[in-house]
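The complex is shown incomplete by one protein chain, all other protein chains being positioned as in the whole.
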Amino acid sequence: MLTTERRLLESTPLEDSKPIPRSNRRRRVPRSSRTLNILISVALVLGAFATAFPFFWMVTSALKTRSEALAYPPKLLPETITFDHIAELFTQLDFTKYLGNTVAVVLISFVGLLLMAMAGYALAKFDFKGKKVMFFIVLVTMMVPVQVTMIPTYLILNGMKLTNTLLGIALPTLVSGFSIFLFRQFMLTIPTDMLEAARLDGAGEIRIFAQIVLPLAKPILAVQAILTFIAGWNSFLWPLIIANDQNLYTLSVGLALLNDQIATDPSLQMAASSVMVVPILVIFVIFQRHIVQGFSLSGLK
Amino acid sequence: MRARLVPYLFLSPAMLMLTAFGILPLFVAAFVSFTNMNLAGLGNWSRIRFIGTTNYTELFSDEEFWQSLGNTAFFALIGVPGVIVLSLAVALMLNRGSGRFHRALRAFYFVPAITAIVAIALVWGYLYNTQFGLLNYLLSLIDVPPVQWLSDPLMAKFSVILVAVWRGTGLNIIIFLAALQAVPKEYLEAAEIDGANEWQRTIRVTVPLLKFAVLFVTITTIIAWLQFFDEPFVLTHGGPLGATTSVSLFLYNQGFAASQFGYASAGSVVLFLIIAVITALQLRSRRTNVDY
Partner (left out) sequence: MSRIKTMTVAAIAAATLAVGASGCASSPATSSGSSANPVSGPVTFWVMGDSATKFQDLVKPFTDETGIKVNAVAIPWDSIDQKFTTAVASGNGPDLLQIGISKLRNFADSGSLAPLQDKVGDYGSLAAENFIDGMAGDDTKVNGDTLSVPWVSDTRVLFYRSDILNANGITNPPATWDDLRSDAKKLTARGEGQFGYYVPQWDSALPVAMTWGQGGSVVNNDGKIDFNTPEFQKAVDLYTGLYGDKSVPTDSNFDQTQGFVSGATPMVVSGPYLAKAINDAAPELKGKWSATTLPAGETNTSLLAGSHIGMMANSAHQDSALKLLDYLSKPATQLEWFKINSELPAVKAALSDSSLSADPLNAVYAKQLENAKVLPLVPNWDGGVGKDMLKALNSIALTGSDRNSALEQLYKSTSDVSTK
């Protein structure tokens, strides 16, 4: 990468022609009193604990026996740890299949990422007739209540013969106004001169997009990747409605199935919920460095 | 490749889908709102009758609809500032360090945002249970009488708001964190040299520079809270006595449980218009920050 590109990548945007001198990046916050530091750290830890506590409860309940789960007064930690509930999910119920379907839906959703990046790029870096209207439409779709879209969307998918297919499940949420908006904000900060220079050199538009824009957009792509993963992983409504066949159910639907009309098995449900959360957490931990960096370069100053 | 066509080509796949699955249904709903469509009509279109604005007049004289509007306003007025202030505060605190400790804490704050709503309902339903739940048990240890978290009409509103705020801060904290990383340190140093203490630096320098992030978070949070659905649906089913029924939940009940699609569509159109007007007002008041 050229040095100018690297500096732009690491600079803070909005005024995209003023790179911040290196000396100012990532400097530690000016020292304040130690007591304040400790106080704030304690507050953060307490807050983090309170925030994550329900999650912690969920996981321990998944590992408790059923009678312990219902015990009153409630005990925090299980006296006997049992993996039976988790095992039951995969052996007696169909969670392996649901897992496979969920992964497939997530992968299809990633195609949407590309399409949204293209749309954001067009809205950011081109001037054309109807641009305002298109952007307006993007904003409007963020405001439409979900219940409104259900039946018409189903009818459309039915007409396209996509019901009971994985593609049909992934399609309604493939693109979202929120993400296009976010892409656009980021791409506003890509210096147009660079693109013009490439055009003058004779590079085609697709090549410019693929070899200049996308690499520069890596951080925001990482962010959107996480968000797409989360949405696809937790998707419930469309898998439920579009699938006529239990073989296409995703993890969320499998979890809902465990909610028998009145006689539920809470331990099993907690186990299923834990299974669903853990992979996302892992992905988040791995990618979070990219996330924060990504948002900082998205013109959100 | 024709230069003029390029933006359209890049835009069209995404726009096509947005239009098909976002805009089109809106028009269908608007159309249906003037009919008496129900389950029978859905199965056989010849059974649908055009009834003009009857749905709308019925809607506006429906006590439950007004109750749900009031509830939604209550939720939004408390929840939105709650989420924004909390997210900003936590982000400001987390931003004071960049080491492993702080990065680990981020994960904790993000967890609620990534948990499936079904799981959240289970856990919080248990925590909130009046007789056997953990929260009241902890209160009993310090001799506080049990709180009717989900059974008292007023308390239930706050309980539901709490869960929604808990869930909503995660993503916004990350957004603010990123925005904070982009604040030029030179400004802060200059302020420190001028004698401002940390609090003053934060309020006078940092926060104003976050204007756009705050606007972005505000708009998306308001839109989300006006469409408030998940938490009341799973925690209280809109009860007790309709105290936690939001407009979205009301529409869901009308549309699916009662299969009154015409009526529910009218409500959806009204909700959409409310959201659109509020969003437009916000954008207009900060016109400079949204480049076209």
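In order of appearance the chains are A and B, and numbering begins at 1 in each one.
Just so we're on the same page, a residue touches a chain if its C-beta (ideal position, glycine included) is under 8 Å from a C-beta of that chain, and two chains touch if they have at least 3 such contacts.
Small disclaimer: the values here were computed from a predicted structure and weren't measured.
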| field | Option touching the unshown chain, where A:Val105, A:Ile241 or A:Ile280 are the choices | value | A:Ile241
| field | Candidates B:Val144, B:Ile203, B:Ala258 or B:Leu273 - the one touching the absent chain | value | B:Ala258
| Sites on subunit A contacted by the missing partner chain, in the whole complex | 66-67, 70, 72, 93, 130, 133, 150-152, 154-156, 158-161, 163-164, 240-241, 244-246, 253, 256-263, 265
| Contacts of subunit B with the absent chain, listed as residue ranges | 19-20, 23-24, 27-28, 31, 38-40, 42-45, 47, 125, 128-132, 148-151, 239-241, 253, 256-259
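Assume only the chains that are shown with their structure count from here on.
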| field | Separation of subunit A from subunit B, taking each centre as the mean of its C-alpha atoms, in whole Å | value | 16
| message | Which residues of subunit B touch subunit A once you look at their complex with the stated criterion? | response | 1, 4, 6-8, 10-11, 13-15, 17-26, 28-29, 42, 90, 93-98, 101-103, 105-120, 122-124, 126-127, 132-134, 137, 166, 169, 174-175, 177-179, 181-186, 188-189, 192, 197-198, 209-210, 212-213, 216, 220, 223, 227, 229, 248, 251-252, 255, 261, 264-265, 268, 271-272, 275-276, 279, 291-292
| said: Per the contact definition, I'd like the list of subunit A residues that touch subunit B in the complex. | reply: 12-14, 20, 24-30, 32, 36-37, 40-41, 43-45, 47-49, 51-52, 54-55, 57-58, 61, 70, 72-74, 112, 115-116, 118-119, 121-123, 126, 128, 131-132, 134-135, 137-153, 156, 171-172, 174-175, 177-178, 180, 185, 188, 204-205, 209, 230, 234, 236, 252, 255-256, 259, 266, 269-270, 272-274, 276-277, 280-281, 284-285, 288-289, 291-301
